[in-house]
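Here the complex is missing a single protein chain, while all its other protein chains stay put.
Our next item is chain A:
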Amino acid sequence: MYKQYLRQAWQLMKQNRFFSAVYIIGTGLAISMVMVMAVVYHIRTANIAPEVNRDRMCYVTNVSFNMNDDKGHLNSCVGPRFAKEVMYNLKTPEAVAVATMTQMMPFTVGDVFMQAPGHDEAPKVSLMGCNDQFWRVYAFTFEEGKPFTEADFQSGLPRAVLTESLSRKLFRKTEVTGQTVLINDVKYIVSGVVADVSGVASDVCADVWIPYTSMAVIMNKMADEKEGSANILVANILLRDADDIGLLKDELAQEVKRYNTTLTEGQVTCNDPVSYVDQMVGSLLRMDVKQTYMTLSIVLLLFLLVPALNLSGLNTSHMQDRIPEIGVRKAFGAPRGTLMSQIFVENMLLMLPGGVAGLLFSYVLVFLFRNLLLSSGVFAMQMGTGGSIFLSAGMLLNWEVFLYAFVVCLVLNLLSSMVPAWRAVKVNITEALNA
């Protein structure tokens, strides 16, 4: 039966080349726009190496230090002392990765230049200070060597992990474990080389990672109550289970309370842990999460509604041409349901090539607009990490994205073909035959 429909639909497609072309372009366009949103959503939220645990991640970013007697407050990120005395004490999380906040680096650390002794090349690099658990939370691909160890971190030893491309730039090779590099003229020893990280993974993206305990700029403030509590770090927390976030919130509040009793100059407040998705969505349009979802749904609705109206118009015109044919079918006893499902299948057949074309086109769009769609924000782009956003096949080609595409096709088809089809099928047999 369906074979018959398909053959018939194929014949119709060939007869009405113009209609078919317009229809396929129309669906392709609609699907590509929705797919851009889907692909971006996927790349931003799915577990993509090295951020392989996004579904279990949450963040503590904002720490405020309120000085006693209303003498003002310092709003910043996590400080080294706060990290040591609060974040590392938490029992709920599986691991706590603490790293420097990329956006704050230019203001506190300034430009970072690297050089290998005996080589001329001294490029400006993007540096990230982190702890040893960072390497447990995030899955980097080590081409060479190992991450720095807990002991290295605790004693603030000068150890560095480089990306492959930076290593090539500095040494013209990647077998550099144990070699010395100069970071702003300070000697570091390379402990490992990792594959380049796309700017898509904005939490970890950098050219070189060092223990933040080796950075004077941060550790000088360790004893300071104010800047030791609020500084330039972020805590990226890996939970055992995504639902533990409530538990963590309570435990964190307890720990902060205890920490505050050790302070004499003021009191500390910090944000409740925010899950990865909320953090991402919230930073997307710089609005709160609810508003962002609202805006995105309106956009999504328009993306579907306008092409659906468009295709409905085409279908109506097409159906009017076919009313006589439908009349004949009805005269020979075809029930409405059969006719409707035939029209549905026909439209689906027209829509699938549009869907494939649309999906491919959406990849092109995502690639062209990647800096706009995938970078973590304005500051990231300003520091040039926007340029390092590259996309791998794994990010684009996977069954989730294909499933999104198919569902969109289905919805669009239902929206655009069913009303005109119903109106055509409802026409009285005699009138239809006369048309």
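One rule holds in what follows: a residue touches a chain if its C-beta (ideal position, glycine included) is under 8 Å from a C-beta of that chain, and two chains touch if they have at least 3 such contacts; residues count from 1.
Basically, contacts and distances are computed from a predicted model.
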The complex's invisible chain, by UniProt name, from "Cell division protein FtsX", "Chemotaxis protein CheW", "Iron complex transport system ATP-binding protein" or "Molybdopterin-dependent oxidoreductase": "Cell division protein FtsX"
Per the touch definition above, residue among A:220, A:271 or A:295 touching the missing chain: A:220
Selected residue (touches chain absent from view) among A:307, A:327 or A:355: A:307
Chain A residues that touch the omitted chain in the full complex: 18-19, 22-23, 25-26, 29-30, 33, 110-111, 113, 124, 184-186, 216-217, 220, 302-303, 305-307, 309-310, 312-314, 316-318, 320-321, 365, 369, 372, 378, 381-382, 386
